[in-house]
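Of the protein chains in this complex, one is absent; all others appear in place.
Order of writing sets the labels: A, B, C, D, E, F and G. Residues in every chain begin at 1.
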Amino acid sequence: MKQTFKRPKALVDIPSHFCPGCHHGIIHRLVAECIDLYGVREKTIGVASVGCSVFLYDYFNADVVEAPHGRAPAVATGVKRARPDNFVFTYQGDGDLAAIGTAEIIHAANRGEQITVIFVNNTVFGMTGGQMAPTTMSGQETTTTPFGRDLKTNGFPIKMSELLTELPGSTFVARAAVNNSKNLMKAKKLLKRAFEVQINGEGFSFVEFLSACPTNWKMTPKQATERVQEEMIPYFPLGVFKGGQE
Amino acid sequence: MKQTFKRPKALVDIPSHFCPGCHHGIIHRLVAECIDLYGVREKTIGVASVGCSVFLYDYFNADVVEAPHGRAPAVATGVKRARPDNFVFTYQGDGDLAAIGTAEIIHAANRGEQITVIFVNNTVFGMTGGQMAPTTMSGQETTTTPFGRDLKTNGFPIKMSELLTELPGSTFVARAAVNNSKNLMKAKKLLKRAFEVQINGEGFSFVEFLSACPTNWKMTPKQATERVQEEMIPYFPLGVFKGGQE
Amino acid sequence: MYFDCIIAGFGGQGVMLMGNILAYAAMAEKKKATYMPVYGVEMRGGTANCTVVVSDGEIGSPIIQRPMTAIVMNLPSLEKFGPRVKKGGLLVVNASLVPEKEVQFKGIKCLMIPSRDLALEVGNERLANMVVLGATVRKSGVVDLKSLKKALYPALDRRYHKMIDVNIKAMERGARFVTEGV
Amino acid sequence: MYFDCIIAGFGGQGVMLMGNILAYAAMAEKKKATYMPVYGVEMRGGTANCTVVVSDGEIGSPIIQRPMTAIVMNLPSLEKFGPRVKKGGLLVVNASLVPEKEVQFKGIKCLMIPSRDLALEVGNERLANMVVLGATVRKSGVVDLKSLKKALYPALDRRYHKMIDVNIKAMERGARFVTEGV
Amino acid sequence: MAEAEFIKGNEAIAMGAIEAGCRFYFGYPITPQNDIPEYMSRHLPDVGGTFIQAESEIASINMLLGASSTGARAMTSSSSPGISLKQEGISYMCGSQIPGVIVNMSRSGPGLGGIDPSQGDYFQATRGGGHGDYRTIVLAPHSVQENYDLTMKAFDLADKYRNPVLILGDALLGQMKEPIRRRKYRKKEFPKDWTMTGAKGREKRLIKSLYLSEGELTDHNWMLNKKYQSMKREIMFETQFMEGAKLVVVAFGSVARILKSTVQMARDRGMKVGLFRPITLFPFPYAALDKISHSIKNFMALELNTGQMLEDLKLSVGHKKNQVDFYGRPPGSIPSPDELFNEIKKIYKKRIG
Amino acid sequence: MAEAEFIKGNEAIAMGAIEAGCRFYFGYPITPQNDIPEYMSRHLPDVGGTFIQAESEIASINMLLGASSTGARAMTSSSSPGISLKQEGISYMCGSQIPGVIVNMSRSGPGLGGIDPSQGDYFQATRGGGHGDYRTIVLAPHSVQENYDLTMKAFDLADKYRNPVLILGDALLGQMKEPIRRRKYRKKEFPKDWTMTGAKGREKRLIKSLYLSEGELTDHNWMLNKKYQSMKREIMFETQFMEGAKLVVVAFGSVARILKSTVQMARDRGMKVGLFRPITLFPFPYAALDKISHSIKNFMALELNTGQMLEDLKLSVGHKKNQVDFYGRPPGSIPSPDELFNEIKKIYKKRIG
Amino acid sequence: MAMIKFRRERCKGCGLCVLACPKNLLMVSSKINRSGYPVAKIDDMKSCTGCALCAEMCPDVVITVFK
Partner (left out) sequence: MAMIKFRRERCKGCGLCVLACPKNLLMVSSKINRSGYPVAKIDDMKSCTGCALCAEMCPDVVITVFK
């Protein structure tokens, strides 16, 4: 018998701090698999952001530099410009990327920085204990929308993939989910394409992952995973928005 | 004989500091005319930004508060939420709104703040002496793109109206120019609609003005005004992007 | 009168609630109280502890290096806080998760509570924390058991008030374990 | 040897260039020099001035409250800087824009230069600044006229080097006006 | 007297704010102060107030600037890295003389640091971390009750001086629970002849910090400086065990709270140790400490950092004239009363014997 | 010796940077330092370098953080309000021990203020305007030549200490032109065993400022503190006319430059005035001033603000032991040598007679 | 009949009014005002229709129109 599924080499063999059923763990593994697949581990420089994924640096067997909250695209810009031959990626939550880091992601995309951005949208500020994120859905209860997100006063759940698609500087933009095997397999394909875009020097690549946060959604892992399908995907449609060719 | 054209009351009768042929002066007057037209002078609170229009407060016969560079939409949010019955507008340059203030304008629009944003796009940082702005055109020489804007390294001229149109929170988004009488008359209409949107409580309204900066373009006023037509309008098309009805 | 204690366990064990109830009980007796929580990085399933200080007079520090009393709900907590208990102090151990052989401390009193069994007796195992709290209060005498029961009202969210009776039973069971040894 | 001067006018009059050339001329004579510009808020058409200090030794302050010499190219500049010239100092006035009656200062030397007329004589009116500079240097002796001419090379952008000859003529015309009074 | 309530330090701040008439809150989440925005989001609507979770700390401080410019009572809160981002805005508010209450429940730094209690932001708070010459009143509570009381006071001071007021707490003061007693807040009225309300029936008004004519900004700065000087009348501090003290321990906020146990321990053991706790960090009680230094010669600063308030202590008592010692515990571990006792004992032995 | 070139202060900084091997520049325009990005945008491409005009100061400092983390020599520049916005990033760089050169050609504040020379950012620069305990070396040039020389030095210091280095100038030092002489820069090599280059043939590396286990951050802070203390060996200052001086005037940067004329005037008039000019503001020359205070008793700080370095002077010489006077000229008008002379004369008369 | 008036001291000689006049009636003269700018003028006032396009385009509100 041959081992047909194993831990990717780029993923350090330690327990994770993520809550049970958190999709961050799956997304970490997918990224690590791609690093292995393209053989770029020794060229990779990860940029960790601030959010539940802040310990990225412990989990990836690669060089990692920590960015202040929201600023990973700027840090990655500095890294990539200084080391154009390295593979540079950021990994950012929806608070990080779509709230405080709005300007940085838009301008990094607009400049067409040759970086890969992994964007984990779990409709909530996970690390800080479940406050509203820019992507929080209409009516969703969070600790700062105790009566549910009211579009009139809190604004609309923001669709970052669609927004970045508008910018001529972005090369590849896609949205994926890992809530079931089918979506997960599609997600792998999109992530591969994102990697290839950077490796081929084609430009800025961006994959948004819809992700479950059972803890702050106050759901079981099963309920949370189902919510991705039932509530999130209808509003945040999956697929390639730009640059699917190749 | 009756006087058929005169200085609007909302515009203080002092000389302006703008360079000869600068369109800021025209745009100021159009805004002042609308304030007169809708009789909102005594309810108006202007939010001045940092750029060549920083002295807005001297020119408008209305209450004005100064915002830090790029933050006028946040300041206006605070003002409008505290005084929902007042007419609140910001007046911002392309450096102010599309560079440092990217996050603030996107989120104010996304929240659907009931404010009116006057956005003056002159493809350059005017006040600071002619550096590249996010809207600087491909190949345009500025003091920080001495060899012309290179899309590969400096990114693309950003289309703010199009971007804000994407956000469900924005109610009215339009682009105007004042480079000739025809465009100027259309600009007036768009501006009126923007005022009405706020006055009727319909939401966030935004008018982008293409504007000439003869000084930093190193052109005569005539050449600069012509450039708006020949170079800018083809890339930054005029018209209503959203919310034209009513 | 002065009392301080550290209560520690995993995230889901309700150690923070224990601390809160204890502090409310003290307040009900017109004592001063402080409560200070410490969370790990993990949102769920991580470790957590809190410090409660009760006193007649003004309370200085709300945090304590060497507590008079420690309640440890799992093994890592025993390892961390057991050795810190002051000489002559009291260590209350959740015997359902901590094997007796690990509890080897000199100069302090140790109270082993088979909290899960006792909790199952009165209802369900999630009441283990209340059992331990009842036992601790009976043993230390920091507050009256009556005050502890009363404290459930302000400490629990209104939604859970229907659970107060069974919580009281669990506290009483813990207290009885101390008095009667079973 | 120590010399300082303020040169002031509207934006388009080239006062900054005058300051630069003067400083380069001093450098050509192995003197130390500092140049300090001050701009108004307006980008075009506003007021502007600069201060040039020339010395054999180390230069302390690059800015001067009461200059030994002031060159004023328009009326507002006269009003601002005229009264500040030190006793015994020199005030050079662009007579083409400043009426003689405004120039009423005691204890200083005043030099009125009909700069526009002289500039037109040698080429075009945009050379007025060079005329005034030539005159100032001849009058004050701060540097040699030769050094002033040489300074055009480093001070002017290469694109304008074809204009050097006519600039030199303007300087000479200014200097001649001082020596010959016409 | 009202029934005591057992609440978190962060909640006490939020409650105090609402009772003092705060109707606008703008913030961005950051540990360890999230209970403040969370409380505000739940309770402001009840009183007709507005809660906005802004897109960032920068947006928050500028929304505060905007709301306060209309004369409304408004607040923002954050913790260290978020407060760093607000520095430009704070400088603008000071320059434009706009009131507002800013809470820093500080955490450990530098950088991302950690979420432990820390006093590493003392310099930033007391000397203005932003650009230019400006100061904000800085209130440093050391208990949940004080969180509540000083927050109320902060709103009055902000309006009185038309200047932002900073409340400097930390993770300990935000997370701990204690009983507090509410008190009736009596709102003082302050002139509102500068607020943005629309120029109805009056001259237009202008709020700005840009001053370009010769000398104008110099005057503006001296005027502001005079105002900052005049804040001296607001100085607050607490002393304990000063009679016969031979060593005065100086500390603020959370560590001062811990020291209350320590100093008691010291006195119990016969060591003549007093405690001086500045409550206003700006203005700092220079004169009070100076006066004390006429009779007591030994001082010791204790801080959760590597030595910041220490400088103010030196400036107060003159470290070339009096003995000034220091124990610092930068964040990452919270010192217990016993540990602090040992540090004080060392110094006491050395200086007094 | 090279031919003297007549250039702007800002350009001298840009030139110095490129000669010191700076190959990455990230900035956002702001008066009065725009010549720096403009020079960089024109000249970096010649040497294979990269210029990015970032979307903001915050993006700039974080691009700097990124580029420097790879071991490249990189720089950002701005002026006061922009520097306020960089405070969070600077705190991160210090916490993560990432080098980098940051130029503040400061302007007048607070708020939007104006574009005049100012020294209002002294506290921010020397005490860390961001959160947490951190320090950056602060170099304060007073001439165009020094702009050039100290910028080169800044890159070495940044690499040596793995810490950002701040160059604090102002509008005067940025805008004035003076002849400078270029010098050959000899690049020193520093260990690069911490840089982000990809984990090829080695263990992975990590650059961070987050430290969560008990006590770890405390140790990290003390380690950093030790490093900051060790920077004392870099202290630089200049003195003039100290022989027989009865009053020592202490000033830095642009005002020190102006004072060189003033002190000369004073000496010409027989007043025994000396000038002490700190060149490193952090570390501040405490010991040198202290030593001087053993023989000279009268000091006077002069600053373009309402009194900031004054505190360091007091801490140096002990203001309860020696006489420390102050003249401040907050920005909005530039004092001339004559005006400063009058101020010094007043003090001299009062203290010396 | 129509008439336009210039407020010469405010004119900056930019010539945008010149571009705007559909009847081509305006020009920037060589007269300089106190601020040093050449000022706009109209020679043939009779042909002016009072359409105010010149005034609309003037950034400095130099022109008022009567009709």
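Just so we're on the same page, a contact is a pair of C-beta atoms (placed from the backbone, for glycine too) under 8 Å apart; a residue touches a chain by one contact, two chains touch by 3 or more.
All of these numbers come straight from a predicted model, not from anything done at the bench.
Student: Which chains here would be touched by the one that got left out?
Tutor: Missing chain, whole complex, touching shown chains: A, C.
Student: So which of A:R7, A:K152 or A:K218 would be touching the chain we can't see?
Tutor: Touching the chain that is not displayed is residue A:R7.
Student: Quick one: say which of A:L151, A:L184, A:I199 or A:I233 touches the chain that got left out.
Tutor: A:L184
Student: If the missing chain were put back, which residues of chain C would it touch?
Tutor: Per the touch rule, chain C residues meeting the hidden chain are 10, 12, 45, 74.
Student: In terms of residues, what is the contact footprint of the unshown chain on chain A?
Tutor: 1-7, 11, 15-16, 18-26, 29, 178, 180-181, 184-185, 214, 220-222, 225
In this section, only the chains that are shown with their structure count from here on.
Student: If you walk touching chains, what's the least steps from chain A to chain F?
Tutor: Graph distance in the chain contact network comes out at 1.
Student: Quick check on the contact network: minimum steps from chain B to chain C?
Tutor: The fewest steps needed to get from chain B to chain C is 2.
Student: With contacts defined as at the top, give the pair, A-E or D-G, that has more of them.
Tutor: Contact tally favours A-E.
Student: Can you compute the centre-to-centre distance for chain A and chain B, using the mean CA position of each chain? Integer Å is fine.
Tutor: Distance between chain centres, rounded to whole Å: 35 Å.
Student: From the C-alpha centre of chain E to that of chain F, how far is it in Å?
Tutor: Each chain reduced to its C-alpha mean, chain E and chain F end up 29 Å apart.
Student: How many angstrom lie between the CA centroids of chain E and chain G, rounded to a whole number?
Tutor: 60
Student: Send over the residues of chain F in touch with two or more other chains.
Tutor: If we look for residues of chain F contacting two or more partner chains, we find 50, 52, 55-56, 58, 81, 88, 92, 96, 111-112, 208-210, 212.
Student: Among the residues of chain D, pick out those that touch two or more other chains and give their numbers.
Tutor: 41, 45
Student: Which two-chain combinations qualify as touching?
Tutor: Pairwise, the chains that meet the contact rule are A-B, A-C, A-E, A-F, B-D, B-E, B-F, B-G, C-E, D-F, D-G, E-F.
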